[in-house]
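Please find one structure pasted underneath; my questions will follow.
One protein chain is absent from this view; the other protein chains keep their places.
In order of appearance the chains are A and B, and numbering begins at 1 in each one.
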Amino acid sequence: MLKHALTAALVAALLAPAAASAETLVFTAIPDQDETKLRERFGKVADYLEGELDVDVRYVPVKSYAAAVTAFRNNQVQLAWFGGLSGVRARQAVPGSEALAQGVEDAEFSTYFIAHKSTGLTRSEDFPQGIKGKTFTFGSKGSTSGRLMPEYHIRRVFDAAPQDALERVGFSGNHSRTIALVESGTYEVGAVNYSVWDSAVANGKVDTGEVSVIWETPTYADYQWTIRGDVNQRFGDDFKDKVREALLAMEDPELLQSFPREGFIPTSNSSYDNIRETAKKLDLID
Amino acid sequence: MPQSPTIRTSLGFVLVAAVCLVFADLAITSINPWLEMGRLLRGVVTPDFSSPGQIGTALLRTVAFAFVGVGLGAAAGFVLSLLFRFRIVRMVCAFVRAIHELFWALIFLQFFGLHPLTGVLAIAIPYAGIFGKVYSEILDEADPTPARILPRRVGVLSRFLFARIPDAWPHLRSYTSYRLECGLRSSAILGFVGMPTLGFYLESAFGEGHYDHVGALLLVFYILIAALRLWVRSRLVPLYMLAAPFFLGTGLPIAWGQAVRFFTEDIVPNPIRQGEGLVALWQWFADLMVNQALPGIGATIVLTQIALVATGALSLLAFPLISRHFTGRITGTLGHTLLVIARTTPEYLLAYILLQLWGPSMLPAVVALAVHNAGIIGHLIGRRSNEISLRPGAAQGRLERYGYEVLPRVYGPFLAFLFYRWEIIMRETAILGILGITTLGFYVDSAINELRFDRAMVLIVITALLNIGVDTLARRLRARLRLRHSPTCES
Partner (left out) sequence: MAGLSLRSASAAYGGQRVLDPITLTIEVGEQVALVGRSGAGKSTLLSLLFDAERSDISYMPQELGLVHALSVFHNVYMGRLSAHASWYNIANLVWPFRHEVEAVEAVLEPLAMAPKLWSPVGELSGGQRQRTAVARTVYQDAGILLADEPVSALDGPQAHNVMRTLTSHYATAVLAMHDVELALRYTNRVVGIDEGRIALDEPAAELSPEDLLPLYRGETA
């Protein structure tokens, strides 16, 4: 078995693609949920874009939101599927970069607060005051739906920092893990991207007897495709427009379902002004 | 009895830890901690080897990064050791080794990005500092007479190669091979921040609850380290060194402009970048100190002191497992395996696992640090105890033998090893913040997440200074208690 493993590894290492050539468009995405899922989804996206754009397209997975932004900033990736906050950060770090397209759902995105059954909390229209004094997990530190917006609402209602209003505050890392940690009772309450939750429930990945939604935040703008401003110099004059068209034209239901989004619509940097203002208020950006 | 300075010092540490307990948060908050634990254990004992290619690649990359990183570190450290009499060199070495590999990786990620150079330098730089110090100690301990009696006209190089190196060589070699084992652990852990090593796959498998994959990856890693002596032969090392750079993977191309920008813009404090003047700079710094640095330092010290005493206690319980005065052949082998697993499992990984199972508090970190470090110290003390031959008719009861014959003889070395690990435990404590415990690493990680490298750099420098402080304190204590050490106990 070990011998097989080593042989396979040697072959894999030796055949690994050489450093991305100038004609390869490299893109990444914030690691907001299970990596296997992301690889599957963005592998398909890479194939799709390659067909539409006549350049090699490669997806690279990263381990953190910050790493996604840094790779974009370092021009190691030219295109990225960011969240609201990470997109704002990326565009602030790379002048000339542009939000190209967002999912239909992303114009009006929201966060669910979810709670373990032992808390006795149930769904309400108003902010659930009962979470005070409970243990609470956000998603990633750099997440919009898992950090920025829920923290904004906690501060608004309790007029205190989360670590003061709540018993214990943690960062699970991503939305899938937030669901798992609240389901297992490691944390009593959590904040999760509504879309990740809905698809986890639809796929039977969550025991809704153990954990359920107790509140949905007001809507805000979230995920979007952002591209660097200098891609036209590198890939040809109208490359940016071609990428935008390709994204907007994505119609394969299986592909869209993997996000899951109904489709993609045009957007612009200014759609995320509210996110930037909120992040400034929480001192998450300068 | 408390008149003995050794006992007084030990009790002092226990007392400090007890006070720290008051400020520490050690609760298990998880509602059903054992359920997930059971699933994990089941996964580990039923490892899934169905994707040998992935496991093989992870292993190969881990080994490649370790060899290149440790190799470069050893070469640079050797040069530094020759210049170690210069104060500036000693200071540089102390500073670079006070910063953990993961912090170095987080820094290099900013300008090399996901390029192999990030991982290689993250290992090579702190290791160079450690090698510089230990190599110079080893060379200093070598007999000076052969060099002294050579005529003045003998060239520096000939003098060094003939009269200094040969007798120091076995010590240099054994220390370097010990560091290679540490390097493999460091390399594996770098995967957690995105290098293509074992940690990369472990993190994914954990995150998704694929504990059978976790089991397979861990098992292979244990075997790799346990069999180190079998596959790392001195004749093969040059071959490995030559081959390793070709197995690092390609990563993504480096944008060199970033390196410049990192130094000229990113780490310049924001008020200066914005031209807001010195008052604003002071305000910026004061905010950073009060809101992040001081709470971080407090938590780091509290956790370090508790973990240190826990490590000590666990080591004293653990060493009889491999001591021939307490075990037979079968129990001894079993104990040996247990300690190998304890010290091979990186504390970062262990803390990561326990945090998922028990919920957020300092407890997972304390347990992780204690288990890993007690694995190392227990191993060293156990070996030391095997060198003792008891007089015939020495205490027959095991407890009596432990208390009257063995423990008093190994207590000195035990304290020396423990003090050596003090600085290491603190370095790890800081880094565990990345997992969510509010030590300094938590604030560093937050700053990096917010792309505020100016803040991150200040916090990293503070962490380094804290480590240098503890290292100095430990050295003074060792000197005062006249504790001798062997350099190979340092990690």
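Everything that follows uses one rule, which is that a contact is a pair of C-beta atoms (placed from the backbone, for glycine too) under 8 Å apart; a residue touches a chain by one contact, two chains touch by 3 or more.
Keep in mind it's a predicted model, so treat the numbers as computed, not measured.
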item	value
Touched by the hidden chain, restricted to displayed chains	B
Residue of B:R90, B:R159 or B:R273 in touch with the missing chain, whole complex considered	B:R159
Candidate in contact with the missing chain, chosen from B:F23, B:W169, B:W282 or B:Y404	B:W169
Hidden partner interface residues of chain B, rising order	143, 145-146, 148-155, 157-159, 161-163, 166-167, 169-170
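Going forward, only the chains that are shown with their structure count from here on.
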item	value
Residues of chain B that touch chain A when the two form their complex	29-33, 35-36, 49, 52-53, 55-57, 59-61, 109-111, 113-114, 192-194, 200, 203-204, 207-209, 220, 246-247, 249-255, 258, 270, 356-361, 436, 445-446, 448-452
Residue ranges of chain A in contact with chain B within the complex	1-2, 4-10, 12-13, 16-20, 26, 34-36, 60, 62-67, 69-71, 73-77, 89, 93, 116, 118, 135, 137, 140-142, 168-171, 173-174, 176-177, 180-181, 184-188, 284-286
